[in-house]
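Only a single protein chain was left out; the remaining protein chains are all shown in position.
Naming follows writing order (A, B and C), and every chain is counted from residue 1.
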Amino acid sequence: MRIRYFAWLKQRVGRAEEEVVLPNEIATVGQLKAWLAGRYPRFAEACAATGVVKAAVDQEFAEDDRPLAGAREVAFFPPVTGG
Amino acid sequence: MRIRYFAWLKQRVGRAEEEVVLPNEIATVGQLKAWLAGRYPRFAEACAATGVVKAAVDQEFAEDDRPLAGAREVAFFPPVTGG
Amino acid sequence: MTVRIVEQPFDPARELAAFARGRSDVGAVASFTGLVRDEHGGERILAMTLEHYPGMTERQLARIEAEARARWPLLDALVIHRVGRMLPGEPIVLVATASAHRAAALEACAFLIDWLKTKAPFWKLEETPTGARWVEARASDDAAAARWERREPSSPR
Partner (left out) sequence: MTVRIVEQPFDPARELAAFARGRSDVGAVASFTGLVRDEHGGERILAMTLEHYPGMTERQLARIEAEARARWPLLDALVIHRVGRMLPGEPIVLVATASAHRAAALEACAFLIDWLKTKAPFWKLEETPTGARWVEARASDDAAAARWERREPSSPR
(Lines give C-alpha, C1' and ligand atoms only; values in the text may rest on other atoms or scores of the structure.)
Protein backbone atom coordinates (compact mmCIF):
# COMPACT_ATOMS: atom_id res chain seq x y z
CA MET A 1 0.00 0.00 0.00
CA ARG A 2 1.16 3.45 -0.86
CA ILE A 3 1.13 6.09 1.86
CA ARG A 4 1.35 9.77 0.92
CA TYR A 5 1.93 12.84 3.04
CA PHE A 6 1.17 16.45 2.17
CA ALA A 7 2.00 19.96 3.38
CA TRP A 8 3.63 20.11 6.82
CA LEU A 9 2.88 16.45 7.56
CA LYS A 10 5.28 15.63 4.73
CA GLN A 11 7.94 17.69 6.52
CA ARG A 12 7.18 16.06 9.87
CA VAL A 13 7.45 12.58 8.45
CA GLY A 14 10.43 13.50 6.29
CA ARG A 15 9.03 11.97 3.12
CA ALA A 16 6.32 12.55 0.53
CA GLU A 17 5.39 8.91 0.10
CA GLU A 18 6.31 5.35 0.90
CA GLU A 19 5.22 1.80 0.14
CA VAL A 20 4.23 -0.19 3.21
CA VAL A 21 3.14 -3.75 3.84
CA LEU A 22 0.54 -3.60 6.55
CA PRO A 23 0.28 -6.14 9.35
CA ASN A 24 -3.03 -8.02 9.09
CA GLU A 25 -4.48 -6.37 12.15
CA ILE A 26 -4.39 -2.89 10.54
CA ALA A 27 -7.89 -2.75 9.04
CA THR A 28 -8.98 0.90 9.26
CA VAL A 29 -7.64 4.40 8.65
CA GLY A 30 -7.52 4.98 12.41
CA GLN A 31 -5.44 1.84 12.96
CA LEU A 32 -3.10 2.82 10.14
CA LYS A 33 -2.67 6.27 11.70
CA ALA A 34 -1.78 4.71 15.06
CA TRP A 35 0.65 2.30 13.36
CA LEU A 36 2.39 5.14 11.51
CA ALA A 37 2.44 7.21 14.71
CA GLY A 38 4.52 4.42 16.22
CA ARG A 39 7.08 4.87 13.44
CA TYR A 40 7.13 8.69 13.23
CA PRO A 41 7.09 10.53 16.57
CA ARG A 42 6.31 13.86 14.92
CA PHE A 43 3.38 12.29 13.04
CA ALA A 44 2.21 10.99 16.43
CA GLU A 45 2.41 14.53 17.84
CA ALA A 46 0.20 15.81 15.02
CA CYS A 47 -2.29 12.98 15.51
CA ALA A 48 -2.58 13.88 19.19
CA ALA A 49 -4.23 17.20 18.25
CA THR A 50 -7.89 16.89 17.26
CA GLY A 51 -8.81 17.41 13.65
CA VAL A 52 -5.32 18.23 12.47
CA VAL A 53 -4.58 15.05 10.52
CA LYS A 54 -7.02 14.39 7.72
CA ALA A 55 -7.00 11.29 5.54
CA ALA A 56 -8.03 10.15 2.08
CA VAL A 57 -8.35 6.56 0.86
CA ASP A 58 -7.87 6.18 -2.88
CA GLN A 59 -8.30 9.95 -3.21
CA GLU A 60 -11.56 10.14 -1.27
CA PHE A 61 -11.77 11.86 2.11
CA ALA A 62 -12.00 9.18 4.81
CA GLU A 63 -12.71 9.11 8.53
CA ASP A 64 -10.86 6.94 11.07
CA ASP A 65 -13.41 4.13 10.82
CA ARG A 66 -12.99 3.75 7.07
CA PRO A 67 -11.87 0.15 6.25
CA LEU A 68 -8.67 -0.24 4.28
CA ALA A 69 -9.70 -3.47 2.49
CA GLY A 70 -8.85 -3.12 -1.20
CA ALA A 71 -7.29 0.34 -0.82
CA ARG A 72 -4.22 1.09 -2.91
CA GLU A 73 -3.32 4.54 -1.63
CA VAL A 74 -3.86 6.32 1.67
CA ALA A 75 -2.93 9.98 2.12
CA PHE A 76 -2.52 12.06 5.27
CA PHE A 77 -2.60 15.85 5.30
CA PRO A 78 -3.58 18.87 7.38
CA PRO A 79 -6.92 20.67 6.82
CA VAL A 80 -7.01 22.14 3.33
CA THR A 81 -6.31 25.85 2.76
CA GLY A 82 -6.70 26.46 -0.98
CA GLY A 83 -8.76 28.96 -2.91
CA MET B 1 -42.31 73.38 -12.05
CA ARG B 2 -40.95 70.84 -14.47
CA ILE B 3 -42.77 67.49 -14.77
CA ARG B 4 -41.00 64.53 -16.39
CA TYR B 5 -42.34 61.17 -17.52
CA PHE B 6 -40.36 58.01 -18.18
CA ALA B 7 -40.82 54.64 -19.89
CA TRP B 8 -44.45 53.76 -20.77
CA LEU B 9 -45.85 56.64 -18.72
CA LYS B 10 -44.16 58.94 -21.21
CA GLN B 11 -46.05 57.15 -24.00
CA ARG B 12 -49.33 57.30 -22.09
CA VAL B 13 -48.99 61.02 -21.48
CA GLY B 14 -47.61 61.65 -24.93
CA ARG B 15 -44.70 63.79 -23.76
CA ALA B 16 -41.39 63.41 -21.97
CA GLU B 17 -41.65 66.62 -19.98
CA GLU B 18 -43.59 69.83 -19.51
CA GLU B 19 -43.49 73.02 -17.47
CA VAL B 20 -46.55 73.54 -15.29
CA VAL B 21 -47.72 76.27 -12.97
CA LEU B 22 -49.43 74.56 -10.07
CA PRO B 23 -52.61 75.86 -8.45
CA ASN B 24 -51.91 76.82 -4.85
CA GLU B 25 -53.87 73.90 -3.46
CA ILE B 26 -51.50 71.31 -5.00
CA ALA B 27 -49.08 70.80 -2.12
CA THR B 28 -48.01 67.13 -2.28
CA VAL B 29 -46.93 64.51 -4.80
CA GLY B 30 -50.27 62.75 -4.37
CA GLN B 31 -52.20 65.93 -5.12
CA LEU B 32 -50.04 66.59 -8.15
CA LYS B 33 -50.71 63.07 -9.39
CA ALA B 34 -54.46 63.59 -9.05
CA TRP B 35 -54.24 66.94 -10.81
CA LEU B 36 -52.28 65.44 -13.72
CA ALA B 37 -54.73 62.52 -13.83
CA GLY B 38 -57.43 65.07 -14.56
CA ARG B 39 -55.48 66.21 -17.59
CA TYR B 40 -54.32 62.85 -18.94
CA PRO B 41 -56.93 60.04 -18.86
CA ARG B 42 -54.29 57.39 -19.56
CA PHE B 43 -52.14 58.70 -16.72
CA ALA B 44 -55.25 58.44 -14.54
CA GLU B 45 -55.67 54.79 -15.60
CA ALA B 46 -52.11 54.02 -14.55
CA CYS B 47 -52.57 55.80 -11.21
CA ALA B 48 -55.65 53.69 -10.52
CA ALA B 49 -53.47 50.57 -10.29
CA THR B 50 -51.57 50.23 -7.02
CA GLY B 51 -47.81 50.74 -7.03
CA VAL B 52 -47.53 51.27 -10.77
CA VAL B 53 -46.78 55.00 -10.77
CA LYS B 54 -43.63 55.93 -8.85
CA ALA B 55 -42.44 59.46 -8.27
CA ALA B 56 -39.25 61.39 -7.64
CA VAL B 57 -38.95 64.97 -6.40
CA ASP B 58 -35.76 66.71 -7.45
CA GLN B 59 -34.34 63.29 -8.36
CA GLU B 60 -35.13 61.62 -5.03
CA PHE B 61 -37.75 58.89 -4.75
CA ALA B 62 -40.86 60.34 -3.10
CA GLU B 63 -44.12 58.99 -1.72
CA ASP B 64 -47.56 60.57 -2.18
CA ASP B 65 -47.31 62.56 1.05
CA ARG B 66 -44.09 64.26 0.02
CA PRO B 67 -44.59 68.09 0.05
CA LEU B 68 -43.81 69.94 -3.16
CA ALA B 69 -42.70 73.18 -1.50
CA GLY B 70 -39.45 74.33 -3.12
CA ALA B 71 -39.36 71.48 -5.64
CA ARG B 72 -38.11 72.28 -9.14
CA GLU B 73 -38.65 68.93 -10.85
CA VAL B 74 -41.07 66.07 -10.28
CA ALA B 75 -40.81 62.84 -12.26
CA PHE B 76 -43.30 60.01 -12.71
CA PHE B 77 -42.32 56.55 -13.90
CA PRO B 78 -43.19 52.85 -13.58
CA PRO B 79 -41.23 50.56 -11.21
CA VAL B 80 -37.60 50.36 -12.32
CA THR B 81 -36.32 47.35 -14.30
CA GLY B 82 -32.61 47.95 -14.90
CA GLY B 83 -29.59 45.79 -14.21
CA MET C 1 -14.56 53.69 -6.68
CA THR C 2 -16.27 54.31 -10.01
CA VAL C 3 -19.81 54.56 -11.30
CA ARG C 4 -20.36 54.99 -15.03
CA ILE C 5 -23.33 55.25 -17.39
CA VAL C 6 -22.27 54.41 -20.94
CA GLU C 7 -24.09 54.70 -24.26
CA GLN C 8 -21.72 52.54 -26.28
CA PRO C 9 -20.98 48.81 -25.92
CA PHE C 10 -18.41 48.04 -23.24
CA ASP C 11 -16.21 45.01 -22.63
CA PRO C 12 -16.53 43.58 -19.10
CA ALA C 13 -13.33 41.54 -19.48
CA ARG C 14 -11.36 44.65 -20.39
CA GLU C 15 -12.89 46.57 -17.48
CA LEU C 16 -12.07 43.72 -15.11
CA ALA C 17 -8.51 43.57 -16.42
CA ALA C 18 -8.06 47.19 -15.32
CA PHE C 19 -10.01 46.82 -12.08
CA ALA C 20 -7.91 46.78 -8.88
CA ARG C 21 -4.86 46.17 -11.09
CA GLY C 22 -1.48 46.27 -9.40
CA ARG C 23 -2.94 46.30 -5.88
CA SER C 24 -1.38 43.54 -3.84
CA ASP C 25 -3.58 44.26 -0.82
CA VAL C 26 -6.54 42.86 -2.76
CA GLY C 27 -7.16 39.19 -2.01
CA ALA C 28 -10.62 38.87 -3.56
CA VAL C 29 -12.39 40.27 -6.60
CA ALA C 30 -16.04 39.45 -7.30
CA SER C 31 -17.94 40.48 -10.39
CA PHE C 32 -21.39 40.29 -11.90
CA THR C 33 -22.25 40.91 -15.54
CA GLY C 34 -25.82 41.17 -16.79
CA LEU C 35 -26.36 40.56 -20.51
CA VAL C 36 -29.19 40.87 -23.00
CA ARG C 37 -30.79 37.46 -23.54
CA ASP C 38 -32.34 36.42 -26.84
CA GLU C 39 -35.47 35.08 -25.14
CA HIS C 40 -37.86 36.27 -22.45
CA GLY C 41 -41.16 34.76 -21.37
CA GLY C 42 -41.17 32.46 -24.40
CA GLU C 43 -40.72 35.28 -26.90
CA ARG C 44 -37.68 35.99 -28.99
CA ILE C 45 -35.89 39.22 -28.09
CA LEU C 46 -34.47 41.10 -31.06
CA ALA C 47 -33.10 44.06 -29.10
CA MET C 48 -33.36 45.81 -25.76
CA THR C 49 -33.46 49.54 -25.08
CA LEU C 50 -32.50 50.85 -21.65
CA GLU C 51 -34.04 54.17 -20.76
CA HIS C 52 -32.84 56.01 -17.68
CA TYR C 53 -33.27 59.25 -15.75
CA PRO C 54 -30.04 61.21 -16.33
CA GLY C 55 -28.86 62.83 -13.14
CA MET C 56 -30.97 60.75 -10.80
CA THR C 57 -29.38 57.56 -12.14
CA GLU C 58 -25.84 58.69 -11.33
CA ARG C 59 -26.97 59.97 -7.94
CA GLN C 60 -28.65 56.69 -7.02
CA LEU C 61 -25.76 54.55 -8.24
CA ALA C 62 -23.27 56.67 -6.27
CA ARG C 63 -25.46 56.34 -3.19
CA ILE C 64 -25.81 52.55 -3.54
CA GLU C 65 -22.06 52.26 -4.04
CA ALA C 66 -21.40 54.41 -0.95
CA GLU C 67 -23.75 52.20 1.03
CA ALA C 68 -21.79 49.12 -0.07
CA ARG C 69 -18.54 50.76 1.06
CA ALA C 70 -20.12 51.64 4.41
CA ARG C 71 -21.22 48.05 4.96
CA TRP C 72 -18.17 46.12 3.75
CA PRO C 73 -14.42 46.84 3.85
CA LEU C 74 -14.05 47.31 0.10
CA LEU C 75 -10.74 48.29 -1.44
CA ASP C 76 -12.41 49.13 -4.74
CA ALA C 77 -15.80 49.00 -6.45
CA LEU C 78 -17.00 49.50 -9.99
CA VAL C 79 -20.46 49.87 -11.49
CA ILE C 80 -20.96 50.32 -15.24
CA HIS C 81 -24.46 50.45 -16.69
CA ARG C 82 -25.23 50.77 -20.35
CA VAL C 83 -28.17 52.76 -21.70
CA GLY C 84 -29.70 52.97 -25.17
CA ARG C 85 -30.36 50.16 -27.63
CA MET C 86 -28.41 46.92 -27.43
CA LEU C 87 -28.51 43.44 -28.96
CA PRO C 88 -28.70 39.95 -27.44
CA GLY C 89 -25.34 38.91 -26.01
CA GLU C 90 -24.31 42.49 -25.23
CA PRO C 91 -23.52 43.45 -21.63
CA ILE C 92 -26.03 45.67 -19.83
CA VAL C 93 -24.34 46.04 -16.48
CA LEU C 94 -21.07 45.20 -14.75
CA VAL C 95 -20.54 45.27 -11.00
CA ALA C 96 -17.11 44.50 -9.52
CA THR C 97 -15.84 44.61 -5.94
CA ALA C 98 -12.40 44.14 -4.41
CA SER C 99 -11.52 43.38 -0.80
CA ALA C 100 -8.88 41.67 1.30
CA HIS C 101 -11.07 38.62 1.93
CA ARG C 102 -13.76 36.94 -0.11
CA ALA C 103 -16.90 37.36 2.00
CA ALA C 104 -16.89 41.16 1.64
CA ALA C 105 -16.31 41.06 -2.12
CA LEU C 106 -18.97 38.41 -2.77
CA GLU C 107 -21.62 39.94 -0.53
CA ALA C 108 -21.05 43.51 -1.68
CA CYS C 109 -21.24 42.41 -5.33
CA ALA C 110 -24.61 40.69 -4.77
CA PHE C 111 -25.82 43.69 -2.76
CA LEU C 112 -24.86 46.17 -5.47
CA ILE C 113 -26.70 44.36 -8.25
CA ASP C 114 -29.74 43.64 -6.03
CA TRP C 115 -30.11 47.28 -5.02
CA LEU C 116 -29.30 48.62 -8.46
CA LYS C 117 -32.18 46.52 -9.83
CA THR C 118 -34.75 48.13 -7.53
CA LYS C 119 -33.33 51.56 -6.66
CA ALA C 120 -31.75 52.93 -9.83
CA PRO C 121 -34.06 54.54 -12.43
CA PHE C 122 -33.62 52.32 -15.49
CA TRP C 123 -36.40 50.87 -17.63
CA LYS C 124 -36.12 48.08 -20.18
CA LEU C 125 -37.98 48.07 -23.48
CA GLU C 126 -37.81 44.75 -25.33
CA GLU C 127 -38.23 44.40 -29.07
CA THR C 128 -39.91 41.12 -30.02
CA PRO C 129 -41.09 39.83 -33.42
CA THR C 130 -44.61 40.97 -32.43
CA GLY C 131 -43.60 44.44 -31.29
CA ALA C 132 -41.98 46.34 -28.45
CA ARG C 133 -42.96 45.86 -24.81
CA TRP C 134 -41.83 47.37 -21.54
CA VAL C 135 -40.39 44.84 -19.12
CA GLU C 136 -42.41 44.54 -15.91
CA ALA C 137 -40.76 44.76 -12.50
CA ARG C 138 -40.44 41.40 -10.79
CA ALA C 139 -41.48 40.65 -7.22
CA SER C 140 -38.36 38.44 -6.93
CA ASP C 141 -36.19 41.54 -7.47
CA ASP C 142 -37.95 43.32 -4.62
CA ALA C 143 -37.41 40.26 -2.43
CA ALA C 144 -33.71 40.09 -3.35
CA ALA C 145 -33.26 43.77 -2.52
CA ALA C 146 -35.20 43.46 0.74
CA ARG C 147 -32.67 40.89 2.02
CA TRP C 148 -30.26 43.80 2.45
CA GLU C 149 -32.64 46.26 4.11
CA ARG C 150 -31.70 47.55 7.54
CA ARG C 151 -33.72 49.88 9.70
CA GLU C 152 -31.13 52.59 9.92
CA PRO C 153 -31.28 56.27 9.06
CA SER C 154 -28.17 55.95 6.90
CA SER C 155 -29.80 53.38 4.66
CA PRO C 156 -30.90 54.71 1.26
CA ARG C 157 -34.55 53.98 0.59
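Assume contacts are C-beta pairs under 8 Å (C-beta built on N, C-alpha and C of every residue); 3 or more make two chains touch, one makes a residue touch a chain.
Every value quoted in this text rests on a predicted model; they were computed, and no experiment measured them.
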Touching partners, among the displayed chains, of the absent chain: A, C
Full-complex contact with the absent chain, from C:V3, C:A28 or C:A77: C:A28
Selected from C:V3, C:I80, C:A105 or C:A137 as touching the chain missing from the view: C:A105
Footprint left on chain A by the chain that the document does not show: 4, 6-8, 56, 59-61, 75, 77-83
Residues in chain C touching the chain absent from view: 11-14, 16-17, 22-39, 88-89, 100, 102-103, 105-106, 109-110, 113, 140, 144
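We take it that only the chains that are shown with their structure count from here on.
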Chain contact graph, described as a line, ring, star, complete graph or other shape: other
Gap in Å, rounded to a whole number, between the CA centres of chain C and chain B: 26
Computed distance of Cα centres, chain B from chain A, in Å: 71
Distance from the mean Cα position of chain C to that of chain A, given in whole angstrom: 48
Two or more partner chains touched - positions in chain C: none
